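In what follows, a single structure is set out as structure tokens and then discussed.
Every protein chain except one is present and positioned as in the full complex.
For subunit A:
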Amino acid sequence: MRNSLYKKSIISINDLKRKELELVLNKSFSLKKKPEPNLLKNKIIASCFFEASTRTRLSFETAIYRLGATMVGFSDGNNISLKKKGETLADTISVISSYVDGIIIRHPQEGSARLAVEFSNKIPIFNAGDGANQHPTQTLLDLFTIQETQNRLTHLNIAMVGDLKYGRTVHSLTQALAKFNNNKFFFISPDALIMPNHINDMLDKKEIYWKRYKNIEEVISEIDILYMTRIQKERLDSTEYTNEKSKFVLHTQTLKNARDNLKILHPLPRIDEIDRDVDNTPYAWYFKQAANGIYARQAILSLVLIEQHS
């Protein structure tokens, strides 16, 4: 069957319609259930990591190999000759696009993936993170994990905790879940790290429920998904950090009134915002979430690079 993602660059979760998100999720489920080791057998994919990102890179590269594709690329932008010779990103992408069928790009500058599309001669670009901006495949694996654990992406109560101001994962996930009906958002963060206005305005425009809360205990009995993020020490002054930190650390006793279906997600790396004891509860799902990255990335790579899917 023909798919609307064929040859489309994946730059921002905002660019994907609900139907396209569903297409990726269905393909992710299908690949998890039934691997297709030769699906991209004759494809060559460039993995261009201009900054280090071990988890995302290994996840993408594993996805490439699991689909039978061949990979070329680099994992440290500082050590490539292109950088040392002073070549622009635009020229680099223009050259690489003449070698391969798709380009995965991770770059420290925001908007770099969008720029890459302009110079890739219609070779699809996969954004693996552009600065603090977008990381669409992280959101796709988040959505996949939510759907897998809750059997739906609608009528969910989702709490997001931690650095909601700078955390791109919570911004993108909110934008994506806002495309599905009757979801409610519970935002829990220090005053200095609240969700930006443009996200709240978007929810208001769509008449979607959202509210700020002071701590996790206030909402624990109502939520289906608890999405934890790291509070970045460097974003708060030291006194504020010490005062605030304890309110946003998840302990097993915080979970005593949790719903049975509650799942705790985290984009990782986890520092100390989730107590290690929580790992042993049935609610902890962050490592399975990370493992799902392989399926979500296989799905997006195959949908973009192969027109027809069975």
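Note that in this section a residue touches a chain if its C-beta (ideal position, glycine included) is under 8 Å from a C-beta of that chain, and two chains touch if they have at least 3 such contacts; residues count from 1.
Here is the rule we go by: contacts and distances are computed from a predicted model.
Undergrad: Quick one: the chain not pictured, UniProt calls it what, "Protein-arginine kinase", "Aspartate carbamoyltransferase regulatory chain", "Hydrogenase iron-sulfur subunit" or "EfeO-type cupredoxin-like domain-containing protein"?
TA: "Aspartate carbamoyltransferase regulatory chain"
Undergrad: Given the contact definition stated above, which residue among A:52, A:72, A:95 or A:132 touches the chain not shown here?
TA: Within the whole complex, the residue contacting the unshown chain is A:132.
Undergrad: Which residue, A:89, A:140 or A:294, contacts the hidden chain when the whole complex is considered?
TA: A:89
Undergrad: Of the residues listed, A:201, A:218 or A:307, which one is in contact with the missing chain?
TA: A:201
Undergrad: Hey, which subunit A residues sit against the chain that's not shown?
TA: Touching the chain left out of view, subunit A contributes residues 12, 14, 88-90, 107-112, 114-115, 118, 130-134, 197-198, 201, 204-205.
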